[in-house]
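Then we have chain A:
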Amino acid sequence: MNRPENASSAVEALLCEVRVALRRLAEAAEPTTIDLGPLPLSPAEFTALERALGEGEVTARLDALGTTSVRETAVPGVWWVTHDGCAGRVAGPQLEVARWPALLETPAETLRSGLASLDALLDASQERPTPMN
Partner candidate 1 sequence: MDKGMSLASRLGEAGISRRAFLKYCGMLAASLGLPTAAGRTLAEALDAAPRQSVIWLSFQECTGCTESLTRAHAPTLESLIFDHVSLDYHHTLQAAAGEAAERARHEAMERHAGEYLVLVDGSIPVRDGGVYSTIAGVTNLQMLQETARDAAALVAIGSCAAFGGLPMADPNPTGAAPVGDLVRGKPLINLPGCPPIPASITGVLAHYLAYGRLPELDHLGRPKAFFGESIHDRCYRRPFYDQGLFARGFDDEGARKGWCLYLLGCKGPTTHNACAVTKWNDGTSFPIEAGHPCLGCSEPRFWDAGGFYRALSAPTGEPAPVAVAGLAVGAVAGAAAGFRHRRTRAAANAARPTVELGRDATGNEEERS
Partner candidate 2 sequence: MNGAMDWLLWAKGPGFQIALTVFFVGMAFQLASILLAGRKTDLSEPRGNPAAGGRRLLWRRMLPPPGMLERAPATYVAGYLFHVGIAVVLLLSAPHIEIFHALLGIGWPGLPTALIDAVTVVTLLALFVLLYTRLTDPVRRFLARPEDYVVWALTVVPILTGWLAVNRFGPSYTGMLAAHVLSVDLLLVAFPFTKLGHALTLFTSRWYQGTILGHKGVQP
């Protein structure tokens, strides 16, 4: 992780906020999402923030209501979550401070339908006549 050189006060304030959130995650296991959309960061400040947080090991891509990219930063527990396409207009880039970004988790409600579709698949294969040797 690079030290923010000539970082503006906005970038520094954001990094402080991330630090508070990370401490909360480490001590109370409580995740935080910082929405950068409403903050009037200039492109230069945004780049400075990206450079300060660095690149981590994990990158993921979601195809749901447009694409969402998830990138781990060099700070464990701090993730970039950025939305493109039609979702991009509702929310700007977010910094999620969590063990893993909530969107990557499989929604519990969908487990049953997953099970049902696997059941259907296997039932269908059992009904198929076994080929004669």
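These made the cut because all candidates are chains of the complex that A comes from, given by their letters.
One rule holds for everything that comes next: a contact is a pair of C-beta atoms (placed from the backbone, for glycine too) under 8 Å apart; a residue touches a chain by one contact, two chains touch by 3 or more; residues count from 1.
Computed from a predicted structure; not experimentally measured.
Undergrad: Looking at the complex, which candidate is in contact with chain A: 1 or 2?
TA: 1
Undergrad: Write out the stretch or stretches of chain A touching candidate 1 in their complex.
TA: 31-33, 35, 37-38, 40, 42, 62, 64-65, 68, 83, 85-92, 94, 102-103, 107, 109-110
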